[in-house]
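Omission of a single protein chain aside, the complex is shown with its protein chains in their original locations.
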Amino acid sequence: MTTTVPDEAAERHTSPGTADGPRRRPGRIRRIGLPYLLLLPALLLELLVHLVPMVIGIVMSFKTLTQFYLRDWTTAPWSAFDNYRTAVDFNAPVGEALLKSFTVTLTFTLLSVGLCWLIGTTAALYMQENFRGRGVLRALFLVPYALPVYTAVITWVFMFQRDNGLVNKVLYDQLGLTDKPLFWLIGDNSFYALLTVSVWKGWPFAFLIVMAGLQNIPRELYEAAALDGAGMLQQVRRITLPSLRPVNQVLVLVLFLWTFNDFNTPYVLFGKSAPEAANLISIHIYQASFVTWNFGTGSAMSVLLLLFLLVVTGGYLWFTSRGRRTADV
Amino acid sequence: MRTERTAAVAAVTMSLALAATACGGGSSTGGGSDDSPKTLTYWASNQGASVEVDKKVLQPELDKFEKQTGIKVKVEVVPWSDLLNRILTATTSGQGPDVLNIGNTWSASLQATGALLPWTAENFGRIGGKDRFVDSALGSTGAEGKDPAAVPLYSMAYALYYNKKMFADAGISKPPATWDEFRAAGKKFSKGGKWGLGVEGSNLSENIHHAVVFAKQQGAEFFTPDGRPDYTNPKAVTGVKQFVDLMAKDKIIAPGNAEYAQNQSVSDFAKGRTAMLLWQSASANLTSQGMSEDAYGIAPVPVQSGTPGTGTGVNSMVMGINMAVFKNTDNLDGATKFVKFMTSDGEQKILNQAYSSIPPVKGAQADPAFNTPANAVLKDTLAKSAIAAPQVAEESQFETTVGTAVKSLFADAAAGRPVTEASVKAALDKAQQQMPTK
Partner (left out) sequence: MSSSPMAPPRSFRWSRRIFLTLLTGFVLLPVYVMVSSSLKPLADVTGRFRWLPSELTIRPYIDIWSTVPLARYFVNSLVVAGAATVFSVVIAVFAAYAVSRYEFRGKRVFTVTVLSTQMFPGILFLLPLFLIYVNIGNATGIALFGSRGGLILTYLTFSLPFSIWMLIGYFDSVPRDLDEAATVDGCGPLGALFRVVVPAAVPGIVAVAVYAFMTAWGEVLFASVMTNDTTRTLAVGLQGYSTLNDVYWNQIMAASLVVSLPVVAGFLLLQRYLVAGLTAGAVK
């Protein structure tokens, strides 16, 4: 969608300039340069904050960057692929831990994105028709998304405490669903705690986007289907979901990338050392680099992560776009 | 056409202006010079109840210093959660404070970065000489055989805090001196919602401080003499297991303590929910939580034999805060003067009293203010039975990895999973493998 300016339109844009003829050369140059000028601020910032640091990060991943070399990282000795070898040696503890963390992150991300999408879409569909209190409800539903991350997560920390938290009060004291108070912030259950918070925070975004997408579906389609005798569920299956495909393509991808790279949620929830069951890769890398002062290995892990995401995104876009194109034709 | 040019110019100007946005803050520093002799930046560690409390304690002293020398000290009290990261980033960039506090266990790690001014005999001379300081405190200022990376500022030691009334009610006349007595006492308290002991199971540093001592009591060290990690030697495993067993096997620690990391155990003790607490210099904290001085007693941390001493009689790490000068300071002379001021007998007395710590300076330590029964225990421990943190470059990694291992063992214990020799060894082995290989 970003590169489909019709050639015809571009032609028309340049035409007033050419009409002035070669006499006004400076103006013409300016006009050719204009898009670049407009892009310049964005480009400079991307270079400064994203691209150059990333290149430096990649360079660091080939170095043995421990505290001995921190004062001037350029003097750190080159280690070729040692950091990468350490990171992907799944039989040694470092690699094993990375693999474990990666698996946890992937499972967590898929579940979280799936649930966010499901809840968001269901809510948006239910709220497509007008009913009393719809406006209020819609505003309410957006609250988790609007809350600053740390205030939301810290409230969940308060609720997840073992001895004094609300969750155990309800599950153990009041409903008796568990035979003893459970730990949510340490141990294996921390995975579910993390998932809950992530879904709670993330689903309104899906809701918002799907709601916007629904408004683009022409009314007539439904009316035609209704005339054909299609029931509500059939309308959803035959019209709504196919029409939402392009929306979903983007939505799922964005949710995936944000959830996969999320640092704020686990960091506020668990602090610097997350329990193994909820050790997301962003925290894992943070610990590998900042807490154990091994920035070379940390960078190597980040680069591997980046490569993985590039492949996944590329594959995803290629796959979904191909499916879409054939479906459209 | 005019609009176009104007807007294009505006776009470029803005991108340049953006690159130049600056809103003050941070002092730019070259390298060990005296370029700005009139100001100093100082990163203080959080010693009091809160950052704000610290500012109130420090500011009058800094004003005094300014009056004496004309040097203005800008202090920032950095919370513990941020301090090491901030020091690390300052090291990497060479842009940091002039003077800073460091946890004394980090001395060797930070020394290895080369970012701190080495305290040569000459530098020590400028602040009154090395022999003004207590030996035990000097043992935690950097690797052996190198010039110290910092000078001691506050000293602390672990002690056993016990609730006098709960002890009397249970018919126990004196605080336990051996671990057998300790466990027996603990079991008496651990019923009806009350517990024998409180710990911070998710606090990595607390875990480490105990792990080192418990291992040492078994005769184990976590590092070989040539500085290589040796976490899995059988004695270290036994020591760590003994510590975690206080919850897992002896059941004198509430399982909920496994997720404590924010001093909830101190609060539990102050509220009478636990009868005992192993803590460093807790007096000021307990007072501010409303527990009166005569409600609790202080005794040395138990040892196997009952008599603290060296070797397996060790019952605390040498805890404390050191003061370091950043090598890149642009006010070397002022920084030295400031360290001299802060370690002077008078200031040592004021500050250590405010923080209920022990002065590492001999002259101040002799002051009667530090001869109360509570302080006597701490002083005694520091002098006779405290062990320095491993003075190796990888100490901070050691804290993280082994601290995390103990945290996960506590999580196991709390969830009712067995904690065995094998599981402790596996956890420590994993920690060791994460250490950078040389």
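Order of writing sets the chain letters: A and B. Residues in each chain are counted from 1.
Quick note on the criterion: a contact is a pair of C-beta atoms (placed from the backbone, for glycine too) under 8 Å apart; a residue touches a chain by one contact, two chains touch by 3 or more.
From a predicted model like this one, the values you see are computed outputs, not experimental measurements.
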Problem - Which of B:S33, B:S93, B:T178 or B:T312 contacts the chain that the document leaves out - result: B:S93
Exercise for the section: Return the single residue from A:V88, A:V149, A:L195 or A:V252 that touches the missing chain. Expected result: A:V149
Handout entry: Per the touch definition above, residue among B:T39, B:S205 or B:S267 touching the missing chain
Key = B:S267
Practice task
Can you list, in ascending order, the chain A residues touching the missing chain?
Solution key: 1-5, 7, 9-10, 12-13, 16, 31-32, 34-36, 38-39, 41-43, 45-46, 48-54, 56-57, 60, 73, 119, 122-123, 126-127, 129-131, 137-152, 154-156, 158-159, 163-166, 168-169, 200, 208-209, 211-213, 215-216, 222-223, 226, 232, 246-247, 250, 254, 257, 261, 263-264, 267-268, 281-282, 285-286, 289, 295, 298-299, 302-303, 305-306, 309-310, 313
Completion exercise
Omitted-chain footprint on chain B covers residues 1-8, 11, 14-15, 18-26, 28, 46, 48-52, 76-79, 81-82, 85-86, 89, 92-95, 262-264, 266-267, 285, 288-289
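Basically, only the chains that are shown with their structure count from here on.
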Practice task
Could you please specify the touching residues of chain A with respect to chain B in the complex?
Solution key: 27, 30, 34, 37-38, 40-41, 44-45, 48, 66-68, 70-71, 73, 92-94, 97, 161-163, 181, 183, 185-188, 271-273, 275-276, 287, 290-294, 297
Handout entry: chain A-facing residues of chain B, complex
Key = 1, 4-5, 8, 11-12, 14-15, 18-19, 81, 85, 88, 91-92, 94, 109-110, 112-115, 201-202, 204, 254-256, 258-259, 261, 393, 396-397, 400-401, 403-404, 407-408, 410-412, 414-415, 429-430, 433-436
